Structure formats: structure tokens, C-alpha cells
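Structure first, commentary second.
Note that this complex is displayed minus one protein chain, with the remaining chains in position.
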Amino acid sequence: MPDAILQVRNVVKRFGGIIAVNNISFDVREGEIMGLIGPNGAGKTTLFNCITGIYTPEEGKVYFMGEDITGLPPHKIALKGIARTWQKTRPFKKMTVLEAVTVGALLRTSNVDKAMRKAEEVLKFIGFPEEKINALGKDITLMDHKMVDLARAIATEPKLLLLDEVAAGLRPHEMDRLAEVLRKINSEKGITMIVVEHVMRFVMGLSERIVVMHEGQKIAEGRPEEIANNPKVIEAYLGTKPV
Amino acid sequence: MIDPIIVVANIIDGILMGLLYALVALGLSLIFGLMDIINFAHGDFVMISAYLAWILAMNFMVDPSVTAFVTVPLFFVIGLAIYKVIIEPILGAEPLIQIAVTVGLGFVLQNIALAVFHAEPRSYPAPALNFGINIGPITLVAAKLVAAAVSLVSLFLIHYMLTKTKFGLAIRATSANRMVAPLMGINVGKVYAVVFGLGIALTALGAALYMTWGQVDPYLGASFSLLSWVIVAMGGLGGVIGVLASGLIVGVLEALGSTFITPSARMAVVYLAFFLLLWFRPRGLFARR
Partner (left out) sequence: MMGAEFKKYFITLAVLTVVLALVPFALGFNQYYILLAATSLIFAVFVVAWNIIGGYAGQLDLAPIAYVGIGGIVAAQLLKYYGITPWVGMFIGAGASMLLAAAIGYPTFRFGIKEVWYALLTASLVVILNNIAHLPQFLGSLDHYLPAKTGWYYLIFTDYQNLYYVILAVLVATIAINLKISNSKTGYYLRAIREDELAAEALGIDVRKYKLKALMTYAGIMGFTGYLYIVLQGTYSYHTFDSPTSLTIAIMGIIGGLGSVAGAFTSAIFLKTVEEYLRSTIGAMIPGLYLLIYGILLIVVGIFKPEGIAALFNWVKKKIGFDRRGA
């Protein structure tokens, strides 16, 4: 039974009078790909931001590899070994793809040449077209952006990678390619992943285990097949009890 | 020991001035809330329209406040033009460039004034309202009372416009969500242009009122700019009420600084307030949308 690399314990996050995350707890096991799904407003992004340090929860704790990381700022979280990708792409428009990924690699080395070589390696690993590595951030496609975002994050040598609705806006064949890359990253680099997602086909096919959120709470947890047939989950999405 | 009557008189003066500052700052606040653009040159528009008010007053031998009937609509049009030519092209640009362009605009205005009028301060020699009104032991300058009254009425009118008219609703909707506003049938470009024009027109009104007792030199803009920024930083995006409250606070702060420290420290107190405000205000104010 693999150890829990991330432990979320009774996390509560409020915004004024609204409780976005309402006492949620779950483990993420080392080496797995875990999906985090739920209808709009379920609190997935808020929880995501609590883990990555953008928000500090009012109550509860987050443990990473046994260490309490609750409330640490984002750059320290990255240093500890948690990386993330962005739902709304945040490209480095005036830097080249290679330079952007080099920024990520510089977290673990101060030598720019070494970091750049590492960046080249990562880009090759995920299958980014070599002829485009010197293209500027503003000149590449959406799919390219997502790959660069991924490469940037991987270059920081994380143990845990959080993906924020990475499949949004992609066409089916792009989604398949992305899923393949993610599986490769998981199996060959041993990086644990949490996939926050709306696109069912993508997350169901990719995850070994899924946690479902609704109105800030965890309503189900289990393998994709179990979740798909779980009446509570169906009700949360459709708003009515299943017939 | 400072005579309490002087303190009270100065505070009242601060309140009166605060209303005028609020009027001028309102334009900046509307523009910033709507377009995320802080017009570095805001105070310099006050300066330029003050010169224009002065020229008209001198030429036609009328009280500067009367010139507002000409300068305000004129500056509304000038505001529209500046929006179209300078602001609209940079709406999508990187923030540093946006700020830089308005810095450049301020520079241009200041140095046009310097070139044309040179550095000596100008004022209208015989303003009509330059007499005192005695309320008990305190003497108030009538011109300032009128300025405050006009400011208050104008602030109220704009508040009414923002909250009760269709156009005001369009402004607030666009402020809240500029992506969705067009879907509601709002012509965002037109809203931006009109609001910018309005903001500049308000500076002209403030300037005309100010010239009934004050004097203008090419660097007048710096004081009005600073006062406007402090007001916007303090309560600026809360519509007219927020600007009004902040204006009063700033006016009184300035008066207190002048009373208890030295008269030349009046701006120093405002600057200090500005620094402290920026450092200790909740982050939410500065998040770009």
C-alpha cells in the first residue's frame, strides 16, 4: 500500500459569508493519478489554490510528504516539490519556449547552461516539436502552450503535479496526445498527479482513482467505474435523483 | 497652544476643499474603475483648464467660475478626443506602457503650459466672491463656500446619473464585467469614451471653481494629481459616496497638517497618508481585473 504523498485534512475555506470548501479530507497516494471532479462551484479550484499556496484555509491542514505545508506561499510550495499547470494559460509571451522551460529548471540549479540543457531534455521527453523550441510564447498554439506549461512545471522536478482543467479547449486527438504524455510522465518520472477536470472522458480514462466534490464537500471516492455509477454523483451533476 | 477657533476654521476649510478635491478625483476614479487606467496626467488637466479659465476671465472680465460654462463642455470634447487618439490605442498594452503614455501626456501638458505661460503663477485679480462671510467668530471665504456647494451638487448629480439612469447602469455594468457588457447590448467603446470625457470635464469644473480664489502655475497639476490618487486609493472604487468620504478625509488631513505642523507641511501629510495607505490597504484594491 503506497504511502500518502499528500494529505488534506478537514480543510475549510471561506470567502466572506460563502463556504467554498467545507471540511474536506482525502489522501493522494504516491505514484497515482488521482482525478478531482465535481460540478461547477463545487470548490475544486479553491481547494486547488489552498494546496498550491494561493489561499490559506481558515481551518484544516495540508500535509505533503509528512510535512505541514498549510499556508505556505506558492514559491515555497514549488520548492517543496509541488508543481502546477494553469487553467487559463499564462504564457511567457516575450520569452522563447526554451527560455520559459529554463525558468522552471532554474529552481534546482543556478547554472543557466545546465538549466537550459535540462529544459531541452524535458521538452524532448514530452515530445514537443524541436523546430518550435525557439518560438516566442506569443507565437504558439493553445496545445503548444499547454505542453510548454507542462514542461515548465516538470522542469522544477516536482514529486506532485496538479493539473487545473488542462483538457479545456482541446480537440479529441489533442486530448488523447496529452493523456499519453501525462501517463508517460507518471510512469517514467514517477510524478504523482492530481487532475482537476471537467471533461469526463479525459479524466475517467486517465485516473486510477477519483474524488468527487459537490458544494465544497467530498461526496464520493473510488475507481472511475464506481464513480460513474454512483447515484450521489449523478444527482450532483444532473440536479435530480437518477430514475 | 493653538487657538481652537483657528483649528475649527481650518477644519471647515478642509471640508470645503475636500468637496472640491472629491469632484476632481471622481473623474479619476470613474476612469480607473472602468478601464484600469490611472491617468497620470489627471491633475495636469486641472492645470490646463485653470489656465483657460484664467484667460477667459481676464479677456472678458468675468469671474473665473462663470467660464465653466465654456470650459466644461470644451474639456468634455477634449477628453473624448484624447481618449480616441491616445487612450484607446493602448487599452490592450502592457501596464507599464499604459502608465508611461499618461506620464508622457502629463509632461506634454506641463511643458506646453510652461512654454506658453512661463513659470510665474497667474490669478484673477478681482474675483467677485472674494469676501468673507462671518459665522460667529469664524470667517469663511465666500468663493470656497460656493465651490464646495457646486461640488456637492455636481457629485450628487453624478451619483444620480450612475444609479438611476440607463447610461449610469451601462457604466456600472461595464465596470463590473467588461467581457459580458457587450452581450447586454452595451457599446463598451462608447461608454469608455464618454466616461473619459466626463472625467476630464470634471477637472475643468474643479479648475474653474478653484480659480475664483487660487492661482495657477505649470506645476499645479502635481498637487491635484496627488490628492486625486490618495482619494482613489482610499475609497476610490466605491462610486461617488466612497470618493466623497475620502475627499473629505483628505481635505481635513491636509488642513490638520497645515494647522499643527506648518503650512508647507500640508502636502507632506497627504504624502504620508498616501504611503501608509498603499502599504496597509487590503490587497483587493490593487488587483487588476
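By written order: A and B. Residues from 1 in each chain.
Heads up, the rule we're going with is that contacts are C-beta pairs under 8 Å (C-beta built on N, C-alpha and C of every residue); 3 or more make two chains touch, one makes a residue touch a chain.
What you see is a predicted model; the values in this text were computed from it and never measured.
For the chain left out of this panel, the touching residue among A:65, A:95, A:170 or A:199 is A:95.
Among B:97, B:157 or B:241, only B:97 touches the chain left out of the display. Within the set A:107, A:170, A:219 or A:234, the residue that contacts the chain not displayed is A:107.
Here the missing chain is touched by one residue of A:63, A:86 or A:237, and it is A:86. Interface with the hidden chain, as seen from subunit B, comprises residues 38, 40, 86, 89-90, 93-101, 103-112, 114-115, 118-119, 218, 222, 226, 229, 233, 264, 267-268, 271, 274-275, 278-280, 283, 286, 288. Of the residues in subunit A, those that touch the hidden partner chain are 52, 73-75, 78-79, 83-84, 86, 90-96, 99-100, 102-104, 106-107, 110-113, 115, 131-132, 134-137, 139, 152-153, 156.
By our rule, only the chains that are shown with their structure count from here on.
Between the Cα centres of subunit A and subunit B there is a gap of 47 Å.
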